[in-house]
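Just one protein chain is left out here, and the rest sit where they should.
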Amino acid sequence: MKFSIVIQSSPFTSQSSSTALRFARTLITEGHELFRVFFYSDAVLTANALISPPQDEQSLPVEWQALASEHNLDLVVCIAAAVKRGVLDTNEQKRYEKNAQNLENRFELSGLGQLAEAIAVSDRVVTFGG
Amino acid sequence: MKFSIVIQSSPFTSQSSSTALRFARTLITEGHELFRVFFYSDAVLTANALISPPQDEQSLPVEWQALASEHNLDLVVCIAAAVKRGVLDTNEQKRYEKNAQNLENRFELSGLGQLAEAIAVSDRVVTFGG
Amino acid sequence: MTLHLLNKTQQNTALIERMLSTLSDGDQILLIEDGVYNALPHSESWIDSKDLKQSTYALVCDIEARGLSSRIRTDIEQVDDKGFVRLSCEAEKVVSWF
Amino acid sequence: MTLHLLNKTQQNTALIERMLSTLSDGDQILLIEDGVYNALPHSESWIDSKDLKQSTYALVCDIEARGLSSRIRTDIEQVDDKGFVRLSCEAEKVVSWF
Amino acid sequence: MNAQRSVLVLNQSAPYGSASARESLDVVLTCSIFDMPVSLLFAGDGVYQLTKEQNGSAVGQKTLEAMLSALPMYDVDSIYVTRNDLINSGLQESDLALPVQVIENDRLPELIKQHSTVLTF
Partner (left out) sequence: MNAQRSVLVLNQSAPYGSASARESLDVVLTCSIFDMPVSLLFAGDGVYQLTKEQNGSAVGQKTLEAMLSALPMYDVDSIYVTRNDLINSGLQESDLALPVQVIENDRLPELIKQHSTVLTF
């Protein structure tokens, strides 16, 4: 079955991003397809490459990136939400004349159209928020 | 009267940081002293210099920075909360071997002791969260 | 005297009951942000059941932003940011409920 | 059939009433994250008042994390992450309440 | 691509206090641009998004009402509120900036069933 996942909450104050990661791993293990993960609202903060968690704690950007590399996943970060929150790729860094980019590898900034497409083509869309 | 302000919530999904800014401006205008503003939890994200809001919208980092410059304010960002959320100064950038720092001017990373001190010396501590 | 800041709507019944259970005589309440919706005319308002209309204030810029200027109860005093600072000074401490 | 995900505690009465008002016969509910506290024995549980114990599930890792393994009701089925995925497949859609 | 999908967007948050109201409307407008049928249900505190005479600039934000008024231009005209939530909000139907369909609570299960995807905000 073809799934897409939408994540809305800050990975630092909400458990949602972590639950979504486990759900993503499990559905792949169970033989389903993960068409796309769409990071929206404060969940775009998950893609900040500067995140430096304590050594004994889960690093969500790194774990998402590892899962994406292994299974060639599409991790899409809402570009409007990301730019507003200071998560920039090289293009946006130039556009806004900032002195650094900080988008984690394997994540991609793109528009809400990617969410609409995910809804259109997926059998199940599961939202993680709150 | 001597005030300190504690802010806890994400500036992107909560109105708290914006209300706190207005409260800070007003208390200064009214002749009171603002001893310290302490950014904790997701409010540390307010100090991310890469934030690029749409042109017609308020930029909280810039407005806090301007207020701090004008009145020589102490804007303290909890270092543990910031590092975990990918808000780094040059020292932390080196320590965690990241390729950029992104702490906005006039903000300073420091420990929770700065909050304890603010509580100890201020007449009023006002928390903005939620 | 304590100033209580409330920034959530009346739907947050557990939070509001908690705030109410901590009130001492003479305490004041300032409704800010989404808290100003508590000042709309509700049939079972805690403001009435606890007879708190004389100790409850609402922040005027939050009322205006939300389009409530002509809709909220007239027996609750509206204050601006200066009033917010003044209430904070008059109180011995400020407790935030969110 | 719809699978409803609930990740908030029983204190969030407005949210839970809203979820309950959208249920169709045969719908299922999965308690995740802080939602698993709804499966503690409460004297006025919506699970009982709406007779939903046979259509309500709770995510086992969230139960363990919170120290609830020996405390929650035994008449609510616990599922692991595989069960979560299976319930999502069996349902026609998944609606999240938060 | 599967058969045509329809989306129900559920708005549960008051405007200005959180970003959720604006972000959910952005999703609605995008779905509509992509020719996906989209309905809106304003529930609980979400009803407050519909209040007339909003003025976001009083708190340094854009006015949500302007975005809402664009909905009919985007052919989004299935906008629902339950009578129960409207009463609990303390607003009257005449306080709302948009024409909405006021429905009874017992219509909600059907509304969920009619849409292939439900997005909550």
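A, B, C, D and E label the chains in the order they appear, each numbered from 1.
To be clear about the criterion, a contact is a pair of C-beta atoms (placed from the backbone, for glycine too) under 8 Å apart; a residue touches a chain by one contact, two chains touch by 3 or more.
Treat the numbers as computed from the prediction; the structure is a model and nothing was measured.
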Taking the complete complex into account, tell me which visible chains touch the one left out. A, B, C, D
Candidate in contact with the missing chain, chosen from C:L15, C:L59 or C:V79: C:L15
Residues of chain D touching the missing chain are 7-9, 11, 33-34, 37, 40-43, 61-62, 64-71
Which residue numbers on chain B touch the omitted chain? 6, 8, 40-41, 80-81, 111-113, 115-117, 119-123, 125, 127, 129
On chain C, where is the contact patch with the chain that was removed from view? 2, 14-15, 18, 21-24, 92-93, 95-98
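What we mean here is this: only the chains that are shown with their structure count from here on.
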If you tally contacting C-beta pairs, which comes out ahead, A-D or D-E? Let me know. A-D
Taking all residue numbers at the chain A to chain B contact, is the shared part over half or under half, that is, same or different? same
Could you work out how far the Cα centre of chain A sits from that of chain B, in whole Å? 26
Distance from the mean Cα position of chain E to that of chain A, given in whole angstrom: 25
Note: chain B residues in touch with at least two other chains are 12-13, 15, 19, 22, 57
For chain C, write out the residues touching at least two other chains, lowest number first. 7-8, 11, 33-34, 61
Listing every touching pair of chains gives A-B, A-D, A-E, B-C, B-E, C-D, C-E, D-E
